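Only one protein chain is missing from this complex, and each of the others stays in its spot.
Take a look at subunit A:
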Amino acid sequence: MSNKVVHAIYNDDDVLMDAVKKTRAAHHHIEEVYTPFPVHGLDKAMGLAPTRIAIASFLYGLTGLAIYTTLLNYIMINDWPQDIGGKPSFSFIDNLPAFVPVMFEGTVFFAAHLMVITFYMRSKLWPFKQAENPDVRTTDDHFLMEIGVHGNEEELVSFLQGTGAVEVKVIEKH
């Protein structure tokens, strides 16, 4: 069982987009695409599922809102309902306007930070993480498409050369 992959390297994002569409049409499985910058529409061309991070963020926001509401209600209303400057600490709703700034910021804080952490975890990013780019040029001005070799290697290489690749390499993956 060989773990061979083909690296097709492009030097233009339009050529890359075209190549991605052709490769998908020819039913070759694209393992990964490395680009130096976001290429608009690449995820759609590759057929990647849309991200659900916005949904996660919304839920985190609700969590934050719940936490800060509970916190304020416990401290200001239940635990020690002190009269501070005549503010009505009789019930949560009576003193609600004073709590809104905190509840708002808490919601934003949770939604933002937990979403970022989710993003790091899902994309496996952390300090001291080993960089994964297969070719240093992909961070500068080259685009790399990685395709798994499952059938005829020669045919795949010649197909990729036909898509405008400036370089096609067959690599043994460990």
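Here, a contact is a pair of C-beta atoms (placed from the backbone, for glycine too) under 8 Å apart; a residue touches a chain by one contact, two chains touch by 3 or more; residues count from 1.
Keep in mind that, in the parts below, contacts and distances are computed from a predicted model.
This complex has a chain not shown, and the name its UniProt record holds, of "Tyrosinase", "1,2-phenylacetyl-CoA epoxidase subunit B", "Na(+)/H(+) antiporter subunit B" or "Quinol:cytochrome c oxidoreductase quinone-binding subunit 2", is "Quinol:cytochrome c oxidoreductase quinone-binding subunit 2". Touch with the chain that is not drawn comes from one residue among A:98, A:112 or A:170, which is A:98. Interface note for the absent chain: among A:86, A:127 or A:151, the touching residue is A:86. As for the chain not pictured, it touches subunit A at residues 54, 58, 86, 97-98, 100.
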